[in-house]
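I'd like to ask you about the structure that follows.
In this view, the complex is presented without one of its protein chains, the others remaining in place.
Chain naming follows the written order as A, B and C, and within any one chain the residues start at number 1.
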Amino acid sequence: MEEKYRLTGLKLKIYEIIFESDTREGRLFDILLLSSIVLSVVIVLLESVQDIKLNWGNWLVGLEWFFTGIFTIEYLARLWVVLNKRKYIFSFFGLVDLLSVLPTYLAIFFAGAQSLLVIRSLRLLRIFRIFKLARFIGESQNLTLALKASRFKIIVFLTTVMTAVIIFGTLIYLIEGPKHGFTSIPLSIYWAIVTMTTVGYGDIAPQTTLGQTLASIIMIMGYGIIAVPTGIVSSEMIALKRRERLTTQVCPHCLKEGHDIDAVYCKYCGGEIN
Amino acid sequence: MEEKYRLTGLKLKIYEIIFESDTREGRLFDILLLSSIVLSVVIVLLESVQDIKLNWGNWLVGLEWFFTGIFTIEYLARLWVVLNKRKYIFSFFGLVDLLSVLPTYLAIFFAGAQSLLVIRSLRLLRIFRIFKLARFIGESQNLTLALKASRFKIIVFLTTVMTAVIIFGTLIYLIEGPKHGFTSIPLSIYWAIVTMTTVGYGDIAPQTTLGQTLASIIMIMGYGIIAVPTGIVSSEMIALKRRERLTTQVCPHCLKEGHDIDAVYCKYCGGEIN
Amino acid sequence: MEEKYRLTGLKLKIYEIIFESDTREGRLFDILLLSSIVLSVVIVLLESVQDIKLNWGNWLVGLEWFFTGIFTIEYLARLWVVLNKRKYIFSFFGLVDLLSVLPTYLAIFFAGAQSLLVIRSLRLLRIFRIFKLARFIGESQNLTLALKASRFKIIVFLTTVMTAVIIFGTLIYLIEGPKHGFTSIPLSIYWAIVTMTTVGYGDIAPQTTLGQTLASIIMIMGYGIIAVPTGIVSSEMIALKRRERLTTQVCPHCLKEGHDIDAVYCKYCGGEIN
Partner (left out) sequence: MEEKYRLTGLKLKIYEIIFESDTREGRLFDILLLSSIVLSVVIVLLESVQDIKLNWGNWLVGLEWFFTGIFTIEYLARLWVVLNKRKYIFSFFGLVDLLSVLPTYLAIFFAGAQSLLVIRSLRLLRIFRIFKLARFIGESQNLTLALKASRFKIIVFLTTVMTAVIIFGTLIYLIEGPKHGFTSIPLSIYWAIVTMTTVGYGDIAPQTTLGQTLASIIMIMGYGIIAVPTGIVSSEMIALKRRERLTTQVCPHCLKEGHDIDAVYCKYCGGEIN
């Protein structure tokens, strides 16, 4: 970010600590923030367990406010040092940063016996705090790239799967019917997804021979269909891997390319490569 | 389609709108039709939910007739502009187009209190409307190609899997027997498929130690067997990807393509490539 | 098989029909035999269904004897024309051919009210008839080759998986104990296999928080472990595919190899390849 060079003094210092991680302070800040996020998420999780809430409720509320305070200061600091404030506020992480503190404050204004439940669910939104983790994984690019390159193939695949589960869901509904638990087509489609993805809860299962035959066909198809996303991702990853291993440099003597990254001399004519 | 050039005036105009998507009107038509198909499928799904049918039944019937009207007009228009009418009628999409409107009309003639259920199931056939979606996904070719190229391997694989589940099904029937829910060999084969594909409903499960040992073997085999279709599809996709890396350059001497990116001379005629 | 040329007249004729499939009669014989095998297996399956047996019992017994007769004649014919009889009898398919007719005959001699059950199970061995199908799929070699090449990796993989499920099974037994259905370590190991292979029947499931945490770890590990056999098979298949596409021929001019199968001229120096 070149905008950084328009900052001076304390602002520049804070910018480097908060947004970058190539200084010692920056790295320390990242580790502390990361730990805080994980801890605050754990607190939200624990608060939902009845037993723990009864015994440790006050502690959890206190810690909750402590982390909300920290994240609020962090959010304001980010807002202060960033030059293009609007861009930050409406960026993905800007919104996530805001959503990770807002529910706790909203709980004050909308307090009251009857609305307690709603507030609790609002507070749960703080779970989005963990999205912040992604910020620290900048190198997930390769994975993202592989997924992006095969975007179109994935859409074709998903459309085919959706069509298949709608048709199979309707067929099983006609075969088994409400008598055997398939009370509606949407529920039957849900069953078809549960079956084709090989999850298989077993809360709904075909009981007639014809239904079980259809289920067998769906399962074996699902078995084959699972190969498609795997094939897509594998081929993209292998292509990425190959690209990494080869320079695009041409030998100045014989004009051939395809040299390894560590090659000093052309492997075809023996001429020196730059 | 060269037959298009034998059309004139309005027919040509309609042909371009309905069958092609490279004009603005054609694209608009495609989007509208696609939306109508999805909506009409959603209506069929909702009609099968008891609660929704009771409260919104009339609306759903009305919308049902509205979409049937639209698809009927569309079908007749297709029939009108196409030159080789018989070919269209008996093509896959010609039949699907017809089947997606027919059930609604059949419901009139076969009306009557006692046959209501049958009619409802006939109407469900309109689900085939969604097959139309495939028309808009012309670029699924690559996936189809990969699957086609490995057609034979897939047959060998399926035969092996079928043989395995028949033998394992018989063995588990002998071991567990009707006492533990394995009431017949076909049902036991169904269980073997449920297990080998890692679906695992749990409605039937082995209860003796020997049966559980056999089940464990089937599961671990299924674990390995799932690798085969994945390997087949992956290797085909990687091969397709490699083909992309070839230049599309034509040899100026013999006019053949398919040269490697690092080729200096044409591998067919020996002439120098640019 | 060169031994064929030591046969004459009728024997040669029958040999060609039964053992080969490059004549018209040979192909017809294969198709008829294949159909008979499938039909006779279906009969065994149907006989195990209580309802069908009661209503069609006599028909099934009749058909059973009809197919047994056909397979007996076929077995004797094979025995008659083959020169090295001992080799055929003790070959895999020789034994399968015998086992696919024997149980029906044994049922006569060991008849009696009390032994009915044993006989029925003996007859089920005729299921091995379907192994005959493999004879017609000679081209499954590629798949077999890929599996063979990675034999050692598969053993390492299976040992690791077995070690993991034994340890995880013992841990879950200690955590959940007989109270929650984990009545013994072998049963707990069975549960670990059911979980790690993502089958998940749900007949036994952890109920304590610690047990569910361990189960989560096993599932996510299983998720990753499933990648290993897939990777093994994929890499073998890709290697096979690559080998198919390249000649091992060396260019006589520049001595380079790696030429495509359809190459006429060397892609490096332009010299003519054989």
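Here is the rule we go by: a residue touches a chain if its C-beta (ideal position, glycine included) is under 8 Å from a C-beta of that chain, and two chains touch if they have at least 3 such contacts.
Here the structure is a predicted model, which means the values were calculated and not measured.
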{"item": "Option touching the unshown chain, where A:L10, A:V49 or A:L210 are the choices", "value": "A:V49"}
{"item": "From C:F29, C:F71, C:Y88 or C:Y173, residue that would touch the chain that is not displayed", "value": "C:Y173"}
{"item": "Interface with the unshown chain - residue positions in chain A", "value": "41, 44-46, 48-50, 121, 124, 127-128, 130-131, 133-134, 137, 139-140, 142-143, 146, 154, 158, 161, 186-187, 189-190, 193-194, 197-203, 226, 229-230, 232-234, 236-238, 240-241, 259-260, 262-272"}
{"item": "Chain C residues that touch the omitted chain in the full complex", "value": "152-153, 156-157, 159-160, 163, 166-167, 170, 173-174, 183-186, 189, 195, 198-202, 205, 209, 212-213, 215-216, 219-220, 222-224, 226-228, 230-232, 234-235, 238-239, 255-258"}
{"item": "For chain B, residues in touch with the removed chain", "value": "198-202, 230, 234"}
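Heads up, the rule we're going with is that only the chains that are shown with their structure count from here on.
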{"item": "Graph separation of chain B and chain C (steps between touching chains)", "value": "1"}
{"item": "Angular offset of chain A relative to chain B [C-alpha, multiple of 5 degrees]", "value": "90"}
{"item": "Interchain centroid distance [CA atoms averaged], chain A/chain C, Å", "value": "40"}
{"item": "Residue list for chain B, restricted to those that touch at least two other chains", "value": "186, 189, 198-202, 226, 230, 232, 234, 238, 262, 264"}
